[in-house]
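Structure record follows, encoded as C-alpha cells.
Omission of a single protein chain aside, the complex is shown with its protein chains in their original locations.
A and B are the chain letters, set down in written order, and residue numbers restart from 1 in every chain.
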Amino acid sequence: MRIALHIPCLVDQWMPEIGVSMLRVLERLGHQVSYNPEQTCCGLPPMDAGDRRSAIATAQRQLGVYGDADAIVSASASCAAMMRKEYPVLFAGTPSESAAMALSNRTHEFTHFLVGILGVTDVGARYEDTVIVQDGCKSRRCGCVAGESRQLLARVRGLKVVEAREEGCCGFGGPFSLTYPALSGAMGEARADILLHSGANTFVTNDPGCLMQLRGIMGRHAKPLRGVHIAEVLASV
Amino acid sequence: MSRKSEPADGREIIMARIREASKAAGLRAATPMPAYDGRNGLPEPHADRGGRISAFARRMEELRTSFVLCDTLQDAAEGMAALCERAKWRRLGVQSSPFVGDVLAGLPGGVERVTADKGKSALGACEAGIVECRAMDAQTGAVVVGAENGALEVSACAPTLVVFGRAHRLAGSLDEAIRVAGSPGGLTLFTGPSMTYGAERRPVASGHGPTSLVIYLILAEK
Partner (left out) sequence: MRNSSNADFEKAVADFQYDVASAQRHRDGLDRENWARTEARARFRDWGAARAAGAAIRDADLLHLERRLADFAARFESAGGRLHWAPSAGDAREALVRIAKEAGVRSCVRGLSSTLEEIGADEALGTSGVAVRHSQFGDMVNHLRGGRPSHMLHPAMHLSREEVGETLHAKMGSPTTSNPEEQVALVRKSLRESFLQADMGLAGASFLLAEEGKVALVEHEGNLRLIASMPRVFVVVAGIEKVTESVSDLPLLLQLVGASAGGTALPSGVSLIGPDTPRACGETAVMHLILVDNGRSLLLADTASAEALRCVKCGACADICPVYRMAGGRAYGSVLPGPIGAVLTRHLMPARGAQALPLATPLCGACGDVCPVGIDLHRALVSQRREMPPASRGWKVNAMLRLHERMMSSQARYNRGTRIVRILAVLADLTRKTSFNPLSDWMRHRTLPETPKKTFRGWWKSTAGATSSAARKDKA
C-alpha cells in the first residue's frame, strides 16, 4: 500500500515530531511512505469560520497533491474529518467534485488507519508512563467510532492507561479560541482540571489542536501533565 | 392599507413559500428509513399475556402507580368500593360509560357520582376520577384513555385517577396499544402520575394532573 502523509500546518510548523513519529510507525510496519511538501492546508480554519469561498480556494490545492497514493494518513482528527466528511459537500456540483470524492475516500485519521484499515493494534511500541486519552472531538466525524486510540495504547508495553470521570471538549475549536479567548480558555481549564485529577502523568491525543490548547493551558499550572500525540507514544520502542 | 386576513391569503403565501423552498435547495433526498422492526424502539414485546402482565406490573412499580390485578369485574368493583371507603372519598368524577357504571356498582352509599355534564366546577371539586381505558402498553406502562363520555374532563381534573381496563386490551407495545385503542375522538396516554420539575430542576412527584394513579386490570374478558 502506498501511503502519503498529510501533515497539518500546525504539525509542520510547531510539532514536527508528530509527523516524524507517524512516519516511524508506518515504516516499522513495513509500508512505503511518501510526503509531498506542496501540501499546505486542508481548509478547516476558514471553513469553521464560515468563509466558504476561502475554504474552497485553500482546499482546492489539496486535491492534486497526493498523486495516486492508496491512502492518505493524517496526523489530525480535525483535518481528517474535514477531508473525509466536508470535502464531498464542499465540492458537490463543482468541476472538482470527483477529485474531492476520490481524495475523501482515501483519507484516514492516523489511529483509524492503523486499526480500521491495516487491522493492526500492536505496533511494537514501548512507553513507560501512566497516561490518559484526550481524543479530538472531531474523531467521531472521521470514522473513529471504535475506541481506536485505546485499542492501540492497550498494546503498548509498559504503559498504563487511566480514564477520566467523563469525556469532554478541550475548548480549542480553531477560530473559536480567537473569537472567544476567555471562554475557550475557561473550557480548557475545566478540561485540564479533570485530566489533572485523573492520576495520569501525561495526556495523549490524536489531534494537534487539542495538544496545543491543553499544553498551553497546562503550562500555567504548577504541576502540569505532559502532553503528547499518540503517534509519539506508538513510535517509541 | 387595512388588511382583512382571509385564511386563503395566508395559506397561499405559506404554501407558495414552501414550494419555492423545496425547489431552491431543501432536502433533495430524505434520510432513508433503516430496516427497523415496527415503529418501536424498545426490545421485543411480550407476545403472551402472562409476560405482558408481569412486564406491566414491573412498569407500574417503577412509575409509582398502584396496580391491582382482578380476576373478574365483580372483584374489581369490590376493590373499588374498598378503596373509596379507605380514602374516605365523598365525591367522584365519573366517565358515563356502562363499564364504569358496573365497576362503581358496589360503592358505599352517600358517595356522589359527578358526570362531566354537571359542569367544570362540580368536577373540579371531586376527590378522585374514575375512567376506563381503551388499551394499555406493557412495555412503557402507558394507559390509553379515550375522550368520550366525559373521560377527557374527568381524567384531566382528578387529583387521584382510577383507571379500569381489561387484560385482553393489554398490548405488547405502544404501537399496538394505539391500534387496539381504535380511533376515538381523542386519546390521552397516562404513563405514571403527573410530575413537575420544580425549583433547581428537581423532579417533584405531583403536578396539575393526577398526583396518584391507580390501575385495575381485570383478567376476565366479560
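Here is the rule we go by: a contact is a pair of C-beta atoms (placed from the backbone, for glycine too) under 8 Å apart; a residue touches a chain by one contact, two chains touch by 3 or more.
No experiment lies behind these values; they were computed from the predicted model shown.
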Report task. Give the labels of the shown chains that the missing chain contacts, considering the complete complex. Result -> A, B
Query - Option touching the unshown chain, where A:57, A:146 or A:162 are the choices - result: A:57
Query - Candidate in contact with the missing chain, chosen from B:60, B:104, B:152 or B:167 - result: B:152
Query - Residues of chain B (touch criterion as defined above) contacting the omitted chain - result: 5, 7, 9-11, 13-15, 17-22, 24-28, 30-37, 39-44, 59, 96, 115-117, 119-121, 123-124, 139-142, 147-150, 152-153, 155-157, 173-175, 178, 183-202, 204-210
Query raised in the report: Since one chain has been left out of the picture, which residues of chain A touch it in the full complex?
Result: 7, 9, 11-17, 19-20, 27, 32-38, 40-41, 45-52, 54, 57-58, 61, 89, 137-138, 140-141, 168-169, 171-190, 212-213, 215-217, 219-220
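By our rule, only the chains that are shown with their structure count from here on.
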**Report entry** Centre-to-centre distance between chain B and chain A (centres being mean Cα positions), rounded to whole Å
**Finding:** 52
